[in-house]
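Only one protein chain is missing; all other protein chains are in place.
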Amino acid sequence: MTLLPAILSQLLHLALMLAAAPLLVGVVRWLKARLMGRQGPNPLQPWRDLRKLVRKQPLLAENASVVSLAAPYAALGATAAAAALVPGFAHGMLLAPMADLILVAGLLALARFALALAAMDVGTAFGDLGAAREMSFAAFAEPAFVLAVLAFAILAGTTNLDAIGTLLQEGMVGLRVTLGLALLALLAVALAENGRLPVDNPATHLELTMVHEAMLLESSGRQLALWEMQGALRLTLWLTLLAALFFPFGTAGADAGPLGWLLGLLAWAIKLGVLAVALAVFESAIAKMRVFRVPEFLGAALLLALLGAVFLFLSTGLA
Amino acid sequence: MSVGMPLSLGLPLLLVALPFLGGVVLAVLPSLRVAALLNIALALAGFLLALGLLALPRGGEEAVWLLHLDALNLPLLLLGAFVGLTTACFSAATVGGEGFSPRAGRAYHAAFQVFLGANHLALLADNLGLMWVAIELATFATVLMVALHRTPAALEAAWKFLILCGVGIALALFGTILLAMAALPFAGDGGAALSFAVLLRVGREADPSLLTLAFIFLLVGYGTKAGLVPLHSWLPDAHAEGPMAISAVLSGLLLNAALHAVLRAKAVVALNPGPLPPGALMMAMGLASLLLAAFALWRRRDARRFFAWSSIEHMGLAAFAFGLGGPAALAGMLHLLGHSLVKSAIFFGLGRATMLRGSQSLAGLGGLVKSHPRLGWSLMLAMLAIAGLPPFSLFASEFLLVQQTVARLPWLTLPLGIGLLVAALAMAQAMQALGLGPAPAAVPLRAVPSLLGPRLDAWAALAPLHLHLLLALLLGLALPAPILAVLLDAARIAG
Partner (left out) sequence: MGFGQLPYDVAHLLGGAVLLLSFVLLYQRRMAAVINAFATQGALLALAVAWQGWAQGAPGLYVTALVAAAAKAVLIPLALRALVRRFGLHRSAEPALGIGAGLIAGVALVALAILVVLPATTGAGALAREDLAMALSVVLLGMLMMITRRQAISQVIGLLSLENGLVLAAAGVRGLPLVVELSTAALVLVLAGVAGFFAFHLRARFESLDLSLLHRHRGERAEAEQP
């Protein structure tokens, strides 16, 4: 009789992820504004923007193909699928057996692929430039992510996110250097994936160095709303992923009742809140990096992940 | 309490403490002339104290105040004190020509005494940690002296010395920590795990792979200071750019002290050899140094760098001999003594010649036999000795080494022979250029500033050279029975 709670928790999780995503973006923006001494928009503003965008008539370039139309749906679908896999407030959701970290990486890569295609579809300079940059950053970020996954796989004996989370929650693994290295690598990858400072500035459309926003210049109306939603969902997904791997406390077990879920929800909200504050503080304190330095930055992340995996591999192999 | 106890405690302690105290005095003494004379007096007192060590009982198990005297460090101590004395004499004759500012002169004499004291301490120490500190102290004293000329070349030499020896320091300390870690489970009381006496007692039980690892670090770390191959490149520059007298003590003392540290470690590790026997490692490094130096000798144009490379060659030979072990260790011991005597003699002669000619390139020193017959012939003789020709002691040690190699590891005879031959040929070529070759077109007659007066200067520069050669000759012709007994004992300790 575990099927029903599994289905219920899965649905609740996905709904909450979707609902929280724009809110999270709004909260980060608001926090950043407060930290910089400004009043800041209401944290609900992204939701309002989305509502406004959905009502508007989309305007497409004359030479836009079907790619421009379909890509946002593919990207949002892939991201939502990935978001459904990452355990938020409870373990043992319906899709938990499928929640493989490599699958998550693949779905995110698929979304990125769709985004890059859409950016190149119309053939404007900015779109091409952004797509090229996005893909070249991904060439470093994806291997770093996979290497960090490798470290977890050595540690836990599986790449299943649900199983890793459960194992880490029990605390049998201890504090390990490898975990620290993987954390740093994943933080760098998360910043790059979500187009945050110091890799990309999410708050500007004016710089020649922008990456993510450059790819969205040609979309409007419904399409733009889908892209914005996809970006927000991706950020939420990453923060949830980091929380699941490195702060695995308080997540409800597979068979916890509604009360356990409630506690899990509370813990999840707190974790997301803390991470959002950390992100806002970090972004306020740091300057954007030159584009040419980004591969170096991500290369360092790649090496950290590699170092963690090598360290673990050798020390468990020789112990 | 017997009468022997306070003496055996006091004498080594005094031998170590005297140069340090003297260094403090010299650091504040304004007159260069008085400082040079006091330097000689201190070195003489040190030599007499070292002679006094002969009367002490040796090889006792107990270390007194972390100091320990046995047959391995006794000959090296005597040699060190002796070379210190002759170098102090030579230094008094040449320091006027170095062109030091008053402050540099004070620093020079102070550093010289500190170096001697640290050298004695490194040899006498029974404790790995203390020995490490002493060798580092000696190193930094020499870095200071090398940099004293303040020319860009001297600064580069000093910087290279500092950086490479910094790496050596690190590796040696890491090896020390590993060795202590290996001994700790068996040493009982934790405080004693760095003492050689304790290490020798527990070495048999300690983990062999950990011992081997520790030895590799100690070998590479102290090998840096002994001029063994991977980290040798500071040595030629340091020899060539410092004041004249420094080259003599560098080759005569510091290299020996460093190799002595390796030998102490080897004695412990050899008790329980792990996957890589320490002897084989030493032989490999020694042979590599020998071969590299033998071929590098051919490309040298600077005379002091040439002989510095020759020091690398001879330290390689000694390391090879100790690595081979058994009777070959006797050859190694003899080689250390002979090399120190002859090499410092060469640097005395070279220093004098450089001062007279104002150049230290092999070409610039050409035709020395014609222009300065006494100096030229003495230098030629010393070069014959360093090339390993009879009747000097280096011939005896090299002969014994080759004979042992042929008998025990015949397949190593070829590389060893090639190294020896190539080096000897390079030496012959240099001898020809230096002694008999054409003198440079215009030999400038330089007015050499002097502290002691020109006649005394010439005497003080040449007498140490002759004395060293005479001793090397004596060691080569007939090894007196008591000395042989001590050396055999030392060879047994070194394994």
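Just so it is clear, A and B label the chains in written order, and each chain counts residues from 1 on its own.
The working rule: a contact is a pair of C-beta atoms (placed from the backbone, for glycine too) under 8 Å apart; a residue touches a chain by one contact, two chains touch by 3 or more.
Everything quoted here is computed from the prediction, not taken from an experiment.
Within the complete assembly, B:Glu136 is the residue of B:Glu136, B:Glu313, B:Glu398 or B:Asp489 that touches the hidden chain.
The missing chain, though absent from the display, is touched by one residue of A:Pro97, A:Gly157, A:Gly171 or A:Gly257; that residue is A:Gly171. Interface residues of chain B facing the missing partner chain: 127, 129, 132-133, 136-137, 140, 143-144, 147, 150-153, 155-156, 158-159, 162-163, 166-167, 169-171, 173-174, 176-178, 180-181, 184-185, 190-194, 207, 209-210, 212-213, 237, 240-241, 274, 300-302, 305, 360-361. Chain A residues in contact with the hidden partner, per the touch definition given at the top, are 171-177, 180-181, 184, 296, 299-300, 303-304, 306-307, 310-311, 314-315, 318-319.
Here is the rule we use: only the chains that are shown with their structure count from here on.
Averaging Cα coordinates per chain places chain A and chain B 64 Å apart.
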